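Report on the structure given below.
One protein chain is absent from this view; the other protein chains keep their places.
When the chains are written out, they are named A, B, C and D in that same order, and each has its own residue count from 1.
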Amino acid sequence: MTTVDHSAELARAGANVTGWASRTLFLANRYPLGAFGAVIVILFVFAAIFADVITPVDPTSTNPAKSLMAPGGQALMGADFMGRDMYSRVVHGARISLAVGLGSTALGCLIGVIIGLASGYLLGWFDLLVQRVIDIMQALPLLVMALVMAASLGPSLENTIIAISIPLIPNVARVIRSNTLAIRELPYVEAARAQGMSEVRIAVFHVLPNTLAPLIVLATAQLGAAILTEASLSFLGLGIPEPHPSWGRMLSESAAEYVRTAPWLVIFPGLAISLVVFGTNLLGDAVRDLLDPRQRS
Amino acid sequence: MASYLVKRLLLMLLTLFGMSVLIFVMLRLVPGNIADIVFEAAGMIDDADKAQIEAELGLDQPIIVQYLQWIGGLVQGDLGFSYVSEKPTIEEIGPRIPITAKLALMALIFSIVLGLPLGVISAVRQNTKLDYALRVISLSGLSLPSFWLALLILMFCVQYFGTIPIYTRPPDTLWDELLLYSIPAAAVGFRSSALIMRLTRSSMLEVLRQDYIRTARAMGASNTSVNYYHALKNAVLPVTTIIGIEAAFLIGGLIVTETVFNIPGVARFLVEAILWRDYPIVQNLVMFIALVVVVVNFLVDLLYVVLDPRIKYAD
Amino acid sequence: MPVSEMQVAMSAPVVEVRDLKKHFPIRKGLLRRTVGNVFAVDGVSFSIQPGETLGLVGESGCGKTTVGRTVLRLVEPTGGSIMVRGEDITHLGKKALRPYRREMQIVFQDPFSSLNPRMRAGTIVGEPLKIHGIADGAERERMVARLFDRVGLRAQQMKNFPHEFSGGQRQRISIARALALNPKLIVADEPVSALDVSIQAQVINLMMDLQREEGLAYLFISHNLAVVEHISHRIAVMYLGRIVEYADKVTLFTRPQHPYTEALLSAVPVPDPALKRNKHMVEGDVPSPVRPPPGCHFHTRCPYAIDRCRVESPPLKDVGDGQLVACHLR
Amino acid sequence: MSPMTAQIAEKVEAAPRRRSIGEVVLTVDDLQTVFYTRAGMVRAVDRVSFALKAGETLAIVGESGCGKSITALSLLRLIPDPPGRIVGGKVVLEGTDLLSLSEPAMRKVRGNRVSMIFQEPMTSLNPVLTVGRQISQALMMHQGMSKAAAMERAVEMLRLVKVPEPAQRVKEYPHQLSGGMRQRVMIAMALSCNPRVLIADEPTTALDVTIQAQILDLILELQNQLGTAVILITHDLGVVAETAQRVIVMYAGRKVEEATVEELFARPLHPYTRGLMASIPRLGLMRNQTVETGRLQEIPGMVPPLFDLPAGCAYAPRCALADDRCRAEYPPFEEKRDAHWAACWHAGE
Partner (left out) sequence: QKSGGTLKISHRDTPPSVSMHEEATVSVAAPMMAVFNNLVVYDQHKPINSTETIVPELAESWSWSQDAKVLTFQLRQGVQWHDGKPFTAEDVKCTWDLLTEKSKQKFRKNPRETWYTNLKDVKVDGPHQVSFHLGRPQPGILAMLAAGYSPVYPCHVSPAQMRTKPIGTGPFKFVEFKQNEFIKLAKNPNYWKQGKPYLDAIEWTIVRSRSTRILGFVAGEFHMTFPVDITVPLLKDITSQRPQATCELQPTNVSVNLLVNRDAPPFDNAKIRRAMLLTMDRKAFIDILSEGKNDMGGALLPPPEGQWGLPPERLAKLPGYGGDMAKNRNEARKLMQEAGYGPNKRLAVKVSTRNIEVYRDPAVILIDHLKEIYIDAELDIIDTSQWYGRIARKEYAVGLNLTGSSVDEPDAYFFENYACASERNYTKYCNADLEKKMVAQSQELDVKKRQKMVWDIDEQLQLDGARPIISHGRAATCWQPEVKNVTMHRNSIYNGWRWDDIWLDK
């Protein structure tokens, strides 16, 4: 207890951190998993954006000579049984998988937030009915709906996004609603009302920003889940149609049959999915921590 | 409390009614009916014969009549006949429900038994290597597609034990049954356990910051007592809510698992029934699932009352 | 004699409340039928002149906040009327109410929760200007900066978030926000309860300065009697939804008439160890406003209660010098 | 005191330790607690020393954030680490230095020989455990009582703190009690093991004046009976004047003044204490002057942030008397008058 190394402790706490770069570094130090997640997410977003530039081969072009070629000089991550380059496919797959993840999350959150806000605000009969609708949405198994959509609308990016976003809606709506109920009673909302602010504005400018933290946690968890769900949906006929590469499809059952003879067909897309899910969740955890006012100094 | 129960019951009926309309309409919005499908799967297109089947099954009647017939039957406990097998729906669904129910229950138990303590440990050891390791493991549970995990398990068993733990005939003893379902249950439960672990961790962290935890420490409570006696009971509250969500989700997860482990449960059966447009099976099964979800949600709410004395449903 | 007292004598009341009632329904069942009421405010009358401060005191849960919110029509009154400068606003619609909203503002007890934690201080203070379309862009910036200056904050602090301020500063932001619309009345709902004494002094001084300069009227809600005594001209004491005593402050503090007022005064700890007082301790807790006791609400804790108190509710009557007391014994 | 209370008090007294009033039970020596934050090192408690005698009430006052609660928590070693750390000093309880005890040994002290009442009675009680279980926990832990016996004692304790129908109340949950009752439960809990030292951190801030008066009376009554030493933390000087025997004034993590309560109120030495006293609005009838004095006296400026204290006296930037020496050199804590200490170059000027 006599001598304490204050400076080491202070450095750990992030004292004297100024400037953009050192702050980033400090945060990376403080949330190593979150930083790891951020790097992964950034890498994949980058890959998705510049997919055409960073891949040498068209991901849809088949080549019997390369069929089931092992990873090596000719094909960085090997080739699938149609001789399509796995590296190209994994990189281009990021586009679709991220689109599915981001798209469905954004859509689900948007609708969920609107429903949740309206329900928590208007209350009364409207709320009662909306809650039933939400119950129903929750009780309707996703895959049942996905199958029905697959059969009626056929597989496509849009349908996949819609199907995946639907089960998110009740969760988001519930969270937002309960937050709305709590926040609408807070003094600052009342103060806004006292100034003559309209309820819609209050909902959007005062209530919504304060439900952001749980929303972010939900959203990042969903982002990963959506990519996986797309894989399950591919399994059942919804999902992104061939020949577009999607990680889910690459991993789906046909690839599983090659797991022994051509493991690279599953390893790389599997790795990609796992990494993105990992990345988004870790990042989400860190962002949640950052947004937590109790964690701020 | 009694009035609360009545209210909840009425709301449950309302939800179920909505569900019945939804699933009924949804199924009929989907192109194709059983006639189309049995014909077209066989590669034939004969409109007269199709119309014949439709008439036999009553599919030519106005939708509202069909709906009323279904609901009327349902209320009287008559679930109709499966279009495909032409057996009573109840005979088709009946024996399959317990299988899925057992599987789901075991999966849920597995996920709770695994997820809860790990979540507590991870929270108590926040930002230590152990915490990181547990979080990474739990995330891997969330980032592994369930069919993939299931297949890996099967391959592993075949490779190293030379047997395959799939369902080929009904198990004879309870022990056999437990053994048979334990692996698929673990495969599904792993995902949920990851979710429960994450949730437990975050709500534990929340609870550990509360004043009453400080009070407990100030009274000299030991770490174990603080973590598992004072904190966990509070932290477990939000975790119970996701049990309801997971119950609904499990049906989806089980489709894949039942397929891979070849378990003749309702989840996979439901998929096939949809593909065949076997309306009586789909409608009744979805209603059953909805009933389960609604009841589970209700039970979760009741559990809340038990766990949290602050909540009183007297309104 | 300060300026404000002269104004009191000359003009019409800023706000006048008659027999104000607010019963919060307790709803039950699917159809949410009302099965009972919280009698939060149960027949309260008072008026406030320009430049005057009316103090409203009473125990926690006796309905002080509800009175304040009802006066501003933030909750709909169950009964009674609210007149603002002679106009009845009790039943005005949302649109018609808007101009009156500008004249009456509110400052809350908890300086932190009454500021949106995710908005910058400047935005918070500028918001009413935006809502009412008073000023925009650079003009608004200027006005906000002036308001900051008025309440003793630096204009640079406009960019800061509420959590970056101290408690007293946060309360100043609330006051600046309330002042933005140039109101005639500010309902101050326990504005200093969460602050410690030295900061409390800063805020009270600020409020009193503003009153002197602008002729503001305050409805000052608090349960800190010393503060109320310091800032108010007249004081109303509430107990369980009703005013039990209403008088100018000198009268009230020197000759409290209601047993509850007496108990309240005597329970206030006095920062002077030399002064050992004889406390009128009242036993027991405040009864629930859902089932207020019959007759005089205070009889359950009143040391002087007689049989009549248990059945008959005492009216508020004048006991001289404009001092109103609701007690059968006076 | 009711006969019942006396009876229970006697039982409590029958415990092996006997004590005589006036004997020092706790000495705090140069206690230093810091928080490592992003903004820098917060010296929340900076070389605070004091002694506490049995049966005595010592009040700690000071502006919000000056380190009162952290001092109290440091005594029990309940500082959250990270970010906090006790970096120096001694806390000697009847001969043992608490800061050098092992964690299990420390646990035996907490709630047993030193216990604490927290400010917020609602959040300080576990909402999902019955009141009875929470009280009996400590008894089972420290006194090795059986569950039934501990529960019985819990009922007695509730009766002692004048909770009506105690046998019924032990089965209830915190939310079923009013604020005043909850605070009494906290007190019952803290006193259940007959501690030598009771730390009450703003025990009545959340309560109404009438209830506050009841609770303070109760604490004093029990203290007289059981001979417990009390550390009372508050910023309500009224409460201090009515309950404490001695007062410590803290400013920015340091003790700036210490005296008996009469002495302090009559002749405050430190300019900060004087400012504090002056800024309290006092009930007119308690003062000799008439009402309209206009402005309250306020201390200009703000407490400097604890991670960025000025070189000299921390109060210097706000002090009317401050001179260059104040700004350069921290004043020593000295006995300026008989049993009246202060840390100020200009004490009493």
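Throughout what follows, a residue touches a chain if its C-beta (ideal position, glycine included) is under 8 Å from a C-beta of that chain, and two chains touch if they have at least 3 such contacts.
A quick note: this is a predicted structure, and the numbers were derived from the prediction, not measured.
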(Q) Quick check: which displayed chains does the absent chain contact? (A) A, B
Q: Using the touch definition up top, pick the residue from B:G32, B:P171 or B:P238 that touches the left-out chain.
A: B:G32
Q.
For a quick check of understanding: of B:G58, B:G94 or B:P264, which residue touches the chain that isn't displayed?
A. B:P264
**Q.** Residue of B:R135, B:H230 or B:R277 in touch with the missing chain, whole complex considered
**A.** B:R277
(Q) Which candidate, B:L151, B:A186 or B:A235, sits in contact with the chain we can't see? (A) B:L151
Q | Residue numbers in chain A that touch the chain omitted from display | A | 60-62, 64, 67-68, 81-83, 150-151, 154-155, 237, 241-243, 253-254, 256-258, 260-261
Q: Identify the residues of chain B touching the omitted chain, counting contacts across the whole complex.
A: 31-32, 36-46, 49, 52-53, 84-87, 92, 151, 154-155, 157-158, 162-164, 166, 168, 259-262, 264, 268-269, 272, 275-277
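Going forward, only the chains that are shown with their structure count from here on.
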Q: Could you check chain A for residues that touch two or more other chains and list them?
A: none
Q) When you check chain C against every other chain, which residues touch at least two of them? A) none
Q.
Quick check on the complex: what are the chain C residues that touch chain D?
A. 2, 59-60, 166-168, 195-202, 204-205, 208-209, 223, 225-227, 229-230, 249-250, 253-254, 263-265, 267-275, 279, 281-283, 285-286
Q. Any idea which chain A residues touch chain C in the complex?
A. 186-188, 190-197, 201, 206, 209-210, 212, 293, 296
Q: Please name which positions on chain C make contact with chain A in the complex.
A: 69, 72, 74, 97-98, 101-102, 104-106, 108-110, 113-119, 127-128, 131-132, 163, 174, 177, 181
